[in-house]
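Working notes, structure below.
Of the protein chains in this complex, all but one are displayed in their positions.
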Amino acid sequence: MVRVSFIGAGRIGQTIIYATLMSGAIDEAIVMDIVPNVPDRMKDELMHALSAEGINTRIIATNLIDKVENSDIILISAGKPRTANQSRVDLFMDNARIISGFAKILPSKNPNALYIMVTNPVDMMASVFMKYSGKYTISSGAQVENNRLRSFIADKLGVPVNSVNGYTGGEHGEGLSIFWDTISVNGRPFDDIAKGRLTREEVSAYVKGIAAQIIGTLGGTSWGPATTMRDVIVSIAKNEHKVMSIAPPMKVKDEIIHVSRPTVVGNPIGPSIEKSLSDEDRVALESAAEKMYSEYKELLTNFERTTS
Amino acid sequence: MVRVSFIGAGRIGQTIIYATLMSGAIDEAIVMDIVPNVPDRMKDELMHALSAEGINTRIIATNLIDKVENSDIILISAGKPRTANQSRVDLFMDNARIISGFAKILPSKNPNALYIMVTNPVDMMASVFMKYSGKYTISSGAQVENNRLRSFIADKLGVPVNSVNGYTGGEHGEGLSIFWDTISVNGRPFDDIAKGRLTREEVSAYVKGIAAQIIGTLGGTSWGPATTMRDVIVSIAKNEHKVMSIAPPMKVKDEIIHVSRPTVVGNPIGPSIEKSLSDEDRVALESAAEKMYSEYKELLTNFERTTS
Amino acid sequence: MVRVSFIGAGRIGQTIIYATLMSGAIDEAIVMDIVPNVPDRMKDELMHALSAEGINTRIIATNLIDKVENSDIILISAGKPRTANQSRVDLFMDNARIISGFAKILPSKNPNALYIMVTNPVDMMASVFMKYSGKYTISSGAQVENNRLRSFIADKLGVPVNSVNGYTGGEHGEGLSIFWDTISVNGRPFDDIAKGRLTREEVSAYVKGIAAQIIGTLGGTSWGPATTMRDVIVSIAKNEHKVMSIAPPMKVKDEIIHVSRPTVVGNPIGPSIEKSLSDEDRVALESAAEKMYSEYKELLTNFERTTS
Partner (left out) sequence: MVRVSFIGAGRIGQTIIYATLMSGAIDEAIVMDIVPNVPDRMKDELMHALSAEGINTRIIATNLIDKVENSDIILISAGKPRTANQSRVDLFMDNARIISGFAKILPSKNPNALYIMVTNPVDMMASVFMKYSGKYTISSGAQVENNRLRSFIADKLGVPVNSVNGYTGGEHGEGLSIFWDTISVNGRPFDDIAKGRLTREEVSAYVKGIAAQIIGTLGGTSWGPATTMRDVIVSIAKNEHKVMSIAPPMKVKDEIIHVSRPTVVGNPIGPSIEKSLSDEDRVALESAAEKMYSEYKELLTNFERTTS
């Protein structure tokens, strides 16, 4: 029996819920969103979809965070999306307020849940949630960027995506680290096979820039990231032991932060396998972690000042 | 090798494309939409999603209907959605213009394709497409209503949806016929088991009214209908022989119209199994067909007048 | 919650159990066989296999028919296999004794179960079980022959098997009827497309003779038939409504017999769609039914004489 609760049923939340339930790996789902009727109508849509597949997942719809209980996994996508003119600081402040609020409420009724953060800025929000809840939390991190990396290389070189390997890590988004030495195509190193056909710069530009392009055209990313989240949830629920670039907790100095690196995703999460990275890739990861610590620490200090 | 082309990548189109490709049953997909960049960015999102699943489906993105070629299946969801104040007549006129346009272009480069209509009013648009293309066309019809019927009864009676059976037919939407004698719960007839707990009126009100409620809250239906379309496509592509309430062509007087009834969905489509319905259910189906013929004939005549 | 009980864990029984549980559609399985330790060791093997897939199906192993209870579906493969020199009459007598024994024991603890017969001669054993138990029983019938028909034609014509359609029926085995008018390749009738490349005689010889060849070389058929049984069980458990050539009960004169014909397999079973067959195919089905009645009636009378 696996019960997964979804906090937030907006564009990305809905897509995650749909993709996850269609996997058939979940016995019970709680759909929580504060907008009246949205959880109920989403439940209707899901029931229609699942009945088409012969999947009997039980769905509970609620507007109340208090009704989220006895969960094995809680995925949080609620919060504000970044608006065009909003600074990163403002987004942090807005969503940290929401996320730290959830952190005070959810643990008492969900003491054994594993928490997965999706709300942006995702790695920092995972750290905020874990700080205020005291509960083990992961950020969905850079796994969607692994998929962007691999599919772009496959498309450009004209090979099936299953022939392309490679990990990213560090920070989800524009601060991403690409672990170049992990990239291979049919077992051959990236630089060998890409020579004269594809540069590191082109790969990096795509992986870091494609989300903005999709948002510009489609109004938001959903299918790619939601499928990634589904994979994280299913790999935990079925204990599949898939290696993904999620961000589990990492102690840096006085704070727990969330830094993506290849990690075994099962029940429980771990281990991370950064020890297997090349020296160069490991340096990139470590410098990302330091940078992420500094930024997080500064924003957190601001946030604590405003809320105390 | 199965190549499926999707004409239209709006809200419902995108969801159908995603759900279908995630099934892994399709070797190649063409995503066509006239809005600049939408097919390309949808291709990006799909590549990211499929790479997460190890699915190698090849995707072609295009703004040009001429690039849609050599398809085995073409699903058409392009057209205008019904706006709040728009009459049914106006919707017919607007979309018939679009659909009859496609009908003149698509067949020459896709001579062996099976055409599936999703654009509303869906049954009539299937008939328009078939009339102007001369190609075998089905309407996705009332299958989503089968799923709404079964999941509502399961939810209200507290049983798994797999225990509930039942078909709908006639016209997709408010003119729907429910074939009451086909409904059973764990093998027992509906009236027996529902007695004192659930009335025919409640079931009918839900099945016919839930779409409007979902549209009102979520801005449109997508997850339920898209999953149904995915099932239709997969059942054809894998020749699964699932019985669904789609609308294959039916000759009534001088026109081919599209009336939903339980039909074996495989390669090819058919047979329909209306002969196995009870007398009462068959009467409901026949009277729906007559009504649909009259309405279609009138709208078609109008349309032909305006276009000649 | 779906509980499926398997009576018999020999070669074919084991393969059916494995294929069915790997589908993930079953919540609980009872494995019953009279050979000491076989159910327990089969349970071990299944646990190892399911854990690899993240499937949590609960398995109960027993040597005692009395421990088979509260089943939703019971599949019976126990009984003697036909030996080289054994007459059909002798096989009927031996297995009717076993099957009628089960029929007296199983219903009281499994009052709501759907019974599926696999033991040979399969159609007659289904009738024996239903007669002595009073419970709704189906024979897995000729569905495996549908798959043999379709895959042979696909292989010979060099097309994907999903392009080939066609039903068989009547009696499972050498008395099989092939419904020629239902066969098509990419929608074209068999005789058109096969002309000069493949004859009806070749198809018929393969479909009726391949089982004996497989038994001669591999010691028994298992992968093909077991996959078919798995499909029957899953289509019921998930209420998939797939049309298959199974044999549901058919009243002929004073007896209920089991004659294969295309039938919607869901929860419940039915309807059969023989009304949609061509006149010629329907004549073949009816003459098969008559012949099956006569043979069954004679063997049954013998059996009743020896047991009274």
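So that you can tell them apart, the chains are marked A, B and C in the order they are listed, and the count of residues begins at 1 in each.
One rule holds in what follows: contacts are C-beta pairs under 8 Å (C-beta built on N, C-alpha and C of every residue); 3 or more make two chains touch, one makes a residue touch a chain.
Predicted model only: the values in this text are computed from it and were never measured.
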Among C:Asp155, C:Asp191, C:Glu280 or C:Glu298, which residue is in contact with the omitted chain in the full complex?
C:Asp155
Where the complex has a chain not shown, which of C:Asn147, C:Asn239 or C:Ser260 is the residue touching it?
C:Asn147
Residue among A:Gly10, A:Gly24 or A:Pro160 touching the omitted chain:
A:Pro160
List the residues of subunit B that touch the chain left out of this view.
24-25, 53-55, 237-240
Going by the touch rule given at the top, which residues of subunit C touch the chain that is not shown?
14, 18-19, 22, 37-38, 40-42, 44-56, 143-144, 147-148, 150-152, 154-155, 160-162, 210, 213-214, 217-218, 221-228, 230-231
Can you name the residues of subunit A that touch the chain not displayed here?
1-2, 112, 160-165, 184, 186-187, 237-244, 264, 266-268, 271-273, 275-276
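The rule is simple: only the chains that are shown with their structure count from here on.
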Mind checking subunit A against subunit C and telling me if their interface is mostly the same residue numbers on each side, over half, or mostly different?
same
Take the average of all CA coordinates in subunit A, do the same for subunit C, and state the distance between these two points in whole angstrom.
47
Among subunit B residues, those touching two or more other chains are 160-162
